[in-house]
Structure formats: structure tokens, C-alpha cells
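Note that one protein chain is taken out, while the other chains of the complex remain in position.
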């Protein structure tokens, strides 16, 4: 967002910008996440396309003023459609020195910094590790700085309402939000309504926060803003018409599971043990008991998945959600579901590993564990969601596949999808094809492991059904009859059947599609999961440069979609960017003997557009030499 | 073992045979395993090369007389060196109808069946599922049958010694052993001594068993054996000179661990939870406490590996042994050892999977779990033993690598290696190169994650050392300093360092060797683990036919040995036989982009020579067309 | 013929599956299996509504031999799997079969939590003080000094007392019996009729790896002197002719074995069993020279699966009827035209 010369001369009228990246940053206690989500709503209402990235500290409440206590929320909005929260911010809102310290690096040269000087005390400067006050040296020269004593102005704005000093200070974020609303021409109503609802029981707080919001806005209107800073407008984007909302991945996954269960005509038994970043999946579902959802907070992950398996045996769709370390603990019980061929959905909201790793950071390093991480030959279906909204559809798909094929399905999402929000065109749930579950009920010639010819699924016979009494377990079972069998050939046959059944699922997937570009060219960028936005925006940029680059994004990790091998062979180069040390790339190489190259980033952060664009260009140059 | 015309004419003098496969089969209670191991000892003493395969039922004590209660012991011995217990038996000893029933299929046409008619009661025949007595119909016509009332003759031989009827009956196996000793010209002394030692406290039992043994032998000397059955001799094999013993894989592993620890100048803390077929590793080590071994029978596998990790932190070499399901449960804690870079040895005695699977059967299906089965990018070193005796050397190697590189090492063996015995040339332990452990002790500039330039190992600093106080954990650590670090680049760097460290280990391995044949040709058969004997004997047979087939056997699964890619590319075809649904083959394909073909057998049983020979021939034909 | 014919009276046979029983000859598990198969018909249990869930172990083979629904799961996890099953269908009558290793070693945590949650299950723990299936290693209930393949010099682990562990976990029904006891059906009946988690420790003989550990208690001759059969409201008398009894020592807070009539011990010195008394139950878990059998403790309290069901109804009141469209629209939405 380089302001035009015109803007420099005289700020008004509103200058038009194509896209803006704003980063709100402050102390964990400053309410930056709330501020960010309110700005998001207002921006959505204004019709921009947008993407957000909340970035909070690992500590629950790090001491005030510390750099590791800084909480950030980045939003990218534009007049065209966009898919990432943006690389470098155009605008930084820094509520205290620590927030400035950790974010100045990221900010674009010429970018705007809004600073609350009220928080720039000696003490806070020291905590942030500033020898001297950056407002008094040249360290911010490359930016346009708007330094205001937001604290003071906030306190004035709420004076007389009769808040305690602590609550009064708490209104800082609303004052700031008001100012930002004015700068970018956003409506205040949704926020006002939201504040009234939120503080319905505490009218004083509602009044004060609204007062602060308005005061910030009025400040923008009246104050003589420094040279080069004015009001802007970002025209609405041409989005597909329809009803929208903002959705985070963990919301979408929860709603997708509920929708899938409804389409399957089943109840959900969700067994889980809290773990970052999967915990709020449990929170979301525990509020949906009226949808036939039972949530069971188990004593550990093993009990969580075990309860889900037990529930599937009983006729619910057993679901268990967790993150990488939890999946590791669940692997033995997942093997039981594979051996007994019961439906089960495992949601792995991936995070930084190995071991405890970086719990609050995003990563894609559980793919191997999902596909191969069990004892014995233990195949299951692995799906991966590409965007927060896609979590909804993938969750529905996971339920459908699990029930139709009587198999565990692992759905991979990650911390970035789980917490990041995007505007989401609401699906027409009535238009979704139901897939009602058919339980076995006829004792005539019933055998618990006699398979459906097409899907190879065994019948689902529920306890409570007269005449179908049978026993299942983790020991190898005789084909059809299902009794324990130590017969060598039977074990060979059953192993092949289990593998074939999972491979059959590929026939049920759409064969591989290309998200952008032709079906042949110089380079195919193959992605999976949350890198969708970054890859697709990068590929668009590269194609605009005229490069023969295409983008295919895999939602079906195992089995791999049909036609993929052929597609890969139609490109001079195949690049597989992953937020891990190279996992999908190994699968592709072993399955298709293609010399796919890996691009790895294991930094707990999404790819930036620049990283991807540069790498693709550089690899293409190398290969075309 | 087709008897010569001469032999048919008149049985004596002893006919010379090149190799014989005998299968002892009877009720679990009949003591077939004892009989087999005694025959093995006597055969070893006679200087033959040999291989054995005990094959006992899954049930602890299945009801007497049932087919699933049959316990078998197969021994293959020869005048030349051999590597498998043989495909089809030449001689079957059937102590009851069930034993005959389940084994006649396997027996070679023209083979010899020794039958205890004393056990062929209506009741037993029924339990075995015989409509009519096979001794009275033509079902055994294709064999040479030696039907004797062993029960009766045994009881006579021990009459007067004053045993209870139960004990008296128990002597049947010794009578039978006596007869077999005579048939194959074996010495009785070792067995006599063994019986005296075993029943030192029960002289009557000793006397009776010895009496029965002799009676069986005398019977052979005197009795007019039926036409076509005589005494045989199998000349001694030309074996490498030296001192030999029979060893099973779980013995060799236990001794190797103890030896490795001694060479590293460390004590062992072995944490384990019993599981078939790994339990007797715990049993063996619990008898070696005087070697500085502590065995800890934990409450579960998680506690077992955790205790081992804790012990490694304390300065012992932590070791944990289990089978597939146990490894699944341990995966999270193994990740902790990877993240904290502590030495750890995990022994996985593989068995049939998935889930509980076939606990008493052998399989190689945990390779994927070993290499990839953890959350996050969590690399470790994977080794695989090729023979029971090789378990000793691989266990030493596992300790060496774990300590030198401060990394977990997974040693893969399996049920076949664990229980199968082979004659083993005793190593000269004095000649083994010691690798004494160097602990950090200098506080000067100490950093817990500062790496050795060559190995990338971090220092091993033990609690109790003044001045080196430090904290480790599963969260990502700052390079060198080792403090918690959420820094993005640091995580990327540390992930790469962990991976590179494990890859470095390859420099410490011998680069890939060819076990048989040239370094190029029409087909390279690549094996790993317990298939060594079967593959090597098959390849020998094929090479004798003049086929350009070579055999390479991998003991280093991860990292793969240097030079492997080049070697694979030097052959027209690469075949990877595995007792799983195709795992190593996928590793090779993804690492080297070689179109390696898979040969799978997932039947809980080793490959037969025939299976391998036929497949290689058929695939070669196909490819040469 | 009447539209709904009277259900035929079921017998023991109706609960026996066609699978051959594969325990060692003489195993105590046979007697327990027989007792269960005999007891169920007398309680009007229906095979189709009955489920046996087990872990891994000799004891855990149990479900295969019952002609009901059955799930032979993985080692130690049966309580968690049964919890999920019960939550998915509270109508089912769910029995958990576990062993001293399965339930108290690898499965100890799940047993703790299923008991404190008070899920409506019958939990039978076959205690043979050994790991049978893996061929005889000591278990968490083995006595100190026990020599086994993994403890050649004798076990040094202090054993867990299953009933004491259960009380410590907050169990609301705790009973004890033994494999060959004629009164085992009584305990099974009480457990089935109890709403909540009913825990029964069943002393079981393993003739192959731990033969005779309970002989003194279970033997016809010696037994009576060691068996204290508890009856709610009845004095704690035992011995061949009930000559012995338990007296409370208020100083030491211990129950002492006394002989009625001898050195001034009167009838009413004998403690009367109150199965709702927690502290008393605690003392009964481990007595000096006698073993308490029957129901040690029973105090009905909220049942987990029932509370879960209640919350699902409550949810509808609180959050309104299930409406998928409304759900997706909760919070803020906007329309692009």
C-alpha cells in the first residue's frame, strides 16, 4: 500500500486501495484477537474478500509487556479475491513497545504504524528490550508513524461512566478499532450490536466500550492527521453471490461432522482429550448435544479413541479429535478399528513436532504417521482439508467414507486452518445428498465379515439386533465367518482385502483435478492441506508472468486420487511444497516413480507468497537451463 | 530324502543322506519342543549344519488331542551348510492323530511317518476330525509308515521304576527320541547328561526318561524295521572351525545388549512389559542382573519406554523391548527421546498384525512404523537382524550407534528369529572393539545442545555432575543453548539437524554389500531381516542354474546404506521379498526412483525356498521376454 | 396364534456360543463362564441386548464363548470401549471382562475413571495373580517374592489390592467372590441389578502358572475358616460353624478376629455389616486372617450414562431444537449480491 503522491499532498478525499494487510498487535491482555475479529466482520460486511491469521503466544498469560506475551492478529482484505493473510503488513497497530519490537521487522517499508504512546513507559520499553525509546530515535524512519496517547484518550472518552480504572483501560482496543474503522471506512453498527449483546448483563461496560469506539472514530474525523496519512477505501470484491459468514477450521469441522452424521442418519459420539490446537473442536461439539452429539472428555487419548470405537460398535459414528502426540497414542486403538473394520473418524489438527514441539504453531508433519504410523499392515483412508471452509466438506466426506466402507478415516487439518478465519459462502444443506446408513438386520445367512462385492465393506450389525449376535476382536478373522483364524492363507487374503478395500475408495473420489492452469506444462506445484491459499496465489502470480505453471491440490492423501500419476508425468517438473521436512513428496515418488522435488518449511508458519514465487522461478530457471 | 534302491533291498548298513528335514509333532503336552531341542543338540554335536523352526499353538494349553493344540518342531540338518528349517519334511513324527492330520499335507511324497498308534483312540481320531482311522485306509499310501505303539513300549520300559501313570506316559517323547537317535546315528550322552541335570532333584524321573530313551534306541537296533526303512547317516558339514552353540534370536539379542553395554562401559536399564514374542527377552535379561543389568517390568509399554528414557537421562543405556502393538503405544515417548536427543534402544520383535493380529506368528510388517510412525518429523535409526546369531551383532551395533549419536535406535527382529535356533560360531568377545562412553564434565562453555561437529551428537551430561545443571524437554530447543525456543528459523534448523544427524549415521555403516553374486546382473533380490536364510538359499539354487541373480540383504534400514542406489541401478530387475504387504520396497522406490518389484507373503510363516525360486524365475522370464 | 407369542424361557444353552472353549484344562475361567451362563437366563437377560467387552488375556477370551454380542478389544482398554458403547446405546446390558494384568496393569487408568464416573456396567476382574496368556510373569496382584520368568529372584513390587483400589477410585459397588463359589451367581445378580459401575473381583485359579494360590480360601475343607460372607445388616460371622466373627477395635480402628463365647466375646460384640459404610468397606478390603466375600460396598449414586442422556435433553431446552441451517448462521452473516 504505497500511498500515491496525491495522497501525500492532501490526505482527503479517501484514497482507493486494491488490498491492505493490517496487523493488530498488543499484550495478551489488550484484546487484540477480539479487535481483529470485529474488524474482520466489518470488513466482510464491506464486501471485501479477506483472510486472517491469529498468532497468539504459547503462554496462557505471559507477564504483561514482555515480547513473548505479544498477541497478534493479521487481516488481509482486498477488492479482488485473495487466499492468504498476506506476507508483510501495510499497517501495524502496536499497543505497546513489545508489540512494536516483535513486528517492525515484518512491516513493509513506507508502511503505517499506529502506536499507543501511553504504553511507552520506561518499564515497558525495558521489558521489550529497547535501550532507547524508538519513538525518539531514527529506527522508525522507514515507516509512516501515527503516535497517539490512546490510553489517555480512551480514559477521557469513558470518564463519568463510572468504570474502575482496570475496566476503563480495557477499552483501549475499542478506541483503536474506532480509529481504524474511520481510516478504512468501515461501519460501526455490527460492533455496537455485538458489544450490546456481549455486555447485556453489564450495561456500564457496553456503554463504555461503545463510547471508546465512537471516540476513536471521531478522532479520525476531526484530528489533523500527520502529513501522508489519510482515509482510505478498498472497494468491494466481486465475490460469488450468496450468504456469507466468517468461519474457522475447527468450527467448520465441527459443523461438517454434525452435517455428515445427519446425512448418514447417525448420532455422533465424540471422544476427545483436550490438546492444542484441537481443543475447541471438543468445545464446539459440546455445545451441539441437541444435534444428537455426545461429547466424552476422556481421561486420555487412548480412552478417547477407544470410546469412539466402542460407540461405532454400538451404532453411532465414533469420532475422535486430537493433534499429533494424541494420534501417536491412539495408533494401537486405530489398528483395532482397522482390524474389526468399524467406521471411525480421526481428526488430526496438526501442530509443530516432534514430541511436544511447538504446540501453538502450525505444521503438516503428521502425514507419514497418518498413512503408515501403526503396527502391522494397517491401511486407512486419509483426507486433508485445504481451507477453513473446506474443513466442513472434508468432515462430511470423512463420515461418508467411514460408514460406506466400514473403515477408519483420518482427516488432517492444522493449527493454521483451525484458528484462521475466512469468509465462507454458506452451503445449502438441503441440497447435500443424504447417505442414510443401512444396518444389517436379517439373520438369514448373516456373516459379520461377508463383504459387499463393490465396496468390500462388511455389514454393520448392531448389538440389540435379534439373531445377529456375533463377536469381533483384534485377532485375525476368518474371511466371511469372522471367527478367529490362525490359517496362514486366510491371513494373507485378509491382509490383501483390507488393503484393497481402502484402495477401492479412490473410485469414490473425484479423479485428480487441476486447481489452476493446464494439465501439462513446465511445472506442476502439488500441494495438500493448509498451503492451498499460498500456493494458489503464488501460482496465479507466476502465471500472470506467463510461466507454464499449474497447481494441483490433494484432498485425498490415501488412497491417492486416480489419474494423478498421469498428470504428474505431463509436467517437466513437479514441486511439492510442504510445511514439513518432505512427506507427501516421498509418497508420490514411491507410488509414481516421478522425480518430484520437495520444498520444505518447518518454521511453524505458513509459506509466504514471496517464498513460493521465488522458489518456483528459481527451480524452473535451473531446470530450463 | 528318496531312499536308494539299495536301501529298499536291505536297510543296513546305514544309508548316507545329504540332508534331512524332520518334523516332530504332538500334543502341547507331549514335550515336542524339548524333544526337538535335544535332537538339535545331538545333531549339532554330530557336526551337521542345521536350522530349526518351533511352531507352537496360540493357546497356552489347548485341550489335548485337538488340531489347534498340536505343537511342532522342525529341524533341517545337512552335510553342507544350510539356512532354513526346510520346506517339506522328509520325516514326520506324529504322536497323535491331530499331529498327523495337520502335517500330512506338508510331508514329501515317499517321506517317512513315525506314528504312535497308542494314541489313535476313537476319541482322539474324532477330536482330530478323522471319519476313519488313516492307518486303516489308503490315505497314507504315498508315504513310508512306521506305526508303533510307542505308548505301550514306553510304559513297559519304565515299569518298575515306580512312576505314577501320568509321569510314565510323559516319557513317550524320550522313547521316540531314542528311536530317532538310532535311525540317524546320534549320540545319547548329551541328552542323558541333560536329563540327569534337569531331574537332579527327581532321580526317579531322570531314571525313567533315560530308560525310555535307551529303550527306543534298542528298539531301533533290534526290531525288524519294515521294508524300505533303515538307519541313515548324514556326514558332518564343512563348517568354519571354532566353538559353536545353538542360539535363539532373543538369547542373542539379550547377550548382544549386555556386550554392547560392556563395550560402551554403561549399565543397562531394560524397561519392558511382557508381550509375545518379546517376553523372553525380558526373561533372559532378568537373569543377567550381575552384568549391571536392571530389568523393570513396567505397568505398560508407555511406562516401560518412559523408564528407559529416564534411565538414559541418568546415564544408563535405556533399552525397551516389545512387539508391534507395544511400539505403537511407545511412539509418543520415542518422540521425546528424539526431541531430547537421548540414547535409547527399542527392540521390536515383530509379529502378525494389524492390531492383536497373529501374536504367535512371524511377520515383517512394522518397518513403516519403525521408520515413520511418530508425530512430527521424528527421525531415528532402524536396524534389522538377519539371523538368530546376527541379533547379537545388531544389538551391539544398536547400543554403539545410540550412544555415539545420542539417538534412539530401533532394532527389528521377529518371531521367527526370536524363537528359531541355529548353530552359532561364538564370537571372541575380547576381540570386539570397545567404544567407551564419554560424558560431559567440563562446565566451561557447556551447552546441552552444542553438537559434535562430526556426528552432530549433543553432549551427554549426567545429573550429579557439578556445574552442568540443565533442563531438557519435548518443546523445541534453541540451537546449542537448548533453552525453549519458539523462533521459527530455529525450528527449521533444528528439524534439519535432527534429520541430518540420523543420515550421518550411514557414514558409520559399511556401504552396501552383496551377499551372493556379482554387483550387476539380471536381477537383484533385496531382502531384510529374517528372510535372509530363505533368500540366500534360493539365490544359490538359482545361480547354480546359471541365472544372473544376486542377493543383497539390508541390515541398515534407516538410514539406508551408502551405494545402494547405484547397486540397484546395476540390475535389470530388483525384487524385494518381504513378509508383509510391501514396505521396504516403497522406501527403495521413493529414495532411488527404481522400479523395484515386491514379493509379499503375509501368512505368518517364512518363505519357502520353492516360493522364492519359482517367483524369481517367473519374473525373470517375464522381464526377459 | 397370538400376535406376540410369549418369549420362550431361555436356558444356559442359549448363552453358550458354538465356539470351542480354549482355556487350559482345569482353568478357573471355566467355572466363571458356567456361572455367568447359568445366571443370565435367571435374570431374563436377552442375548441380543447383552454385550461382553474384554481386553486381552486368557480371561479376556471370555466373550467368544457367550452367544451374545461380544468385543475382544485390546489390552487394558475394555472399560473405555464399554463406556463408548454404553453412551451410544444405554439400553444395552454391558459386561466388562478383565484380568489382574489387563485391568490393573495396563488398564489401571481406565478402570479408575470408569469407576469414578460410575458408568452403568458390570465389571468382572478375574484375579489369578499372574499374567496367564503371556506365560506366567508376575502381575500387579502377585505377592511379594513371587518367582516367575521375569522375577527369577522373586517379585519386589507391593501388590495392589483390587477392592481397595476400587474404593480409592470412588467405586460405588464393590464385591468379591471366587471362581468355583456356589455364591458367585449371587454377586453376578447383584451386579446386574445395580445401576452404575458394579465391580467384582473374582479370585481365579490358574493351574498352569499359579496353581493353588487361593486354595486355603477356596478349598472345601479349609475354606470355611477363611471365608467371611457379608450380608447387609447381619453380623460378620464365619468359621465352620460360624463360631468366629469380627470385632471392631475402636483404638486401632481395625477389625479383629474373635471367637464368640471365648474370653468374654458376646454375640453383639460382632460388627454388623453395613454395605453403605465407606470406612467399614475400606477395612474389609484387607483383613488379617480372613477374606471378606460378597458385597463390601454399595451406595447408589448418579449414573454417568444417565447424566449424559439428561444433558442432551437439557441442551435442547437451553440451545433450542437442532436446526442445521440456523447453526451455520449463528453469529454474524452477510449477503453478497
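The letters A, B and C name the chains in turn, as written, and every chain counts its residues from 1.
Here is the rule we go by: a residue touches a chain if its C-beta (ideal position, glycine included) is under 8 Å from a C-beta of that chain, and two chains touch if they have at least 3 such contacts.
What you are looking at is a predicted structure, and each value in this text was computed from that prediction instead of being measured.
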Visible chains in contact with the missing one: A, B, C
Candidates A:287, A:483, A:504 or A:543 - the one touching the absent chain: A:287
Per the touch definition above, residue among C:159, C:224 or C:239 touching the missing chain: C:159
Listed residues B:113, B:309 or B:575, member touching the removed chain: B:309
Candidate in contact with the missing chain, chosen from B:199, B:291 or B:509: B:291
Among C:118, C:134 or C:205, the residue in touch with the chain that has been omitted: C:118
Interface with the undisplayed chain - residues on chain B: 41, 44-45, 47, 190, 194, 239-246, 255, 258-259, 262, 267, 269, 271, 287-292, 294, 296, 298-300, 302-304, 306-316, 318, 332-333, 335-336, 340, 426-427, 429, 462-475, 483-484
Positions on chain A contacted by the hidden chain, ascending: 59-64, 66, 68, 273-276, 279-280, 282-283, 286-287, 289, 295, 297, 299-301, 325, 355-356
Positions on chain C contacted by the hidden chain, ascending: 105-109, 112-113, 116-118, 140, 144, 153, 156-161, 164-170, 248, 250, 252-254, 277, 279-280, 282-283, 301-302, 304, 307-308, 311, 314-315, 318
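Everything that follows uses one rule, which is that only the chains that are shown with their structure count from here on.
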B-C compared against A-C, more contacting pairs: A-C
Separation of mean Cα positions, chain B and chain A [Å, integer]: 47
Euclidean distance of C-alpha centroids - chain B vs chain C, Å: 40
Chain C: positions in contact with at least two other chains: 56, 74
Residue list for chain B, restricted to those that touch at least two other chains: 68, 325, 355-356
